[in-house]
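Heads up, one of the protein chains got dropped from this complex, but the rest are sitting where they should.
Up next is subunit A:
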Amino acid sequence: FCLIQDFFLNSTAEPWPENATLYQPLKEDQILLSDCASSLAVQAYLRMCGLPVQVVCRVNAEYMSPSGKIPFIHVGNQVVSELGPIVQFTKAKGHSLSEALDDVQRAEMKAYMELVNNMLLTAELYIQWCDDATATEISRPRYSSPYSWPLSSILAYQKQWEVRRKMNAIGWGGKTLEQVYEDVSQCCQALSQRLGTQPYFFNKHPTELDALVFGHLFTILTTRLTSAELAERIKSYSNLLSFCRRIEQTYFEDKRS
């Protein structure tokens, strides 16, 4: 970790290049809900900072990533993955959305980001890989689509086994789908109450928390799963819906396909 920090310090001299790229799995066939949400969160964050980045889809994006997680960005001669490190990296280059926050607000922002990671991301992983219907119909076929048999089966089952192990370790292994949906509802309720009637979570200006929440909520709302229950739970919070629409219109209007 200290090496990474040294890297960042060395890179402060270089400005953000024009050819920065963001890598993710194939959009149409391969990418899964949780990865798509994480990638969209990073894209939203970079757009909010005004940093141009090109999105490139690669079949082996997961393996190219230094931490094994999607997405990762390639800037100059550095490769950084996941929203947290990317935020620090851009901060080292002088771009930050949360500088104006005081200590207590920054503590709140980080706490809410962990809430999204702890509840929403974990729920997405659970629904994708621990719910048999979704795993069989959607996750395994999509995850293994670029590969031919038997590699496809091996990789898909290996990923499923890894995720299930993680779920068991954190105590989600014994949960039912209904309980997971309930957890998502509670998380959305907390986010909705925190957002209130403000345009962004910290009033007038978006921060990395807004990017993260947008990434997850927008992806859940626009992805077709075996059941529409998850999207329905989010739709019951109208301020979250208008929040997503606002960010889409402000930062993605030229792009959405």
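Here, a contact is a pair of C-beta atoms (placed from the backbone, for glycine too) under 8 Å apart; a residue touches a chain by one contact, two chains touch by 3 or more; residues count from 1.
In this text, contacts and distances are computed from a predicted model.
Enquirer: Can you tell which of "Glycerol-3-phosphate acyltransferase 3", "Metaxin", "Myotubularin phosphatase domain-containing protein" or "Centromere protein X" UniProt lists for the chain that's not drawn?
Expert: "Metaxin"
Enquirer: Just one of A:31, A:187, A:211 or A:247 touches the chain that is missing; which is it?
Expert: If we include the chain that is not displayed, A:187 is the one touching it.
Enquirer: Using the touch rule from the top, list residues of subunit A that touch the missing partner.
Expert: Residues touching the hidden chain, for subunit A, are 1-2, 66-69, 103-104, 106-108, 110-112, 114-115, 117-119, 162, 165-166, 169-171, 186-187, 189-191, 193-194, 196.
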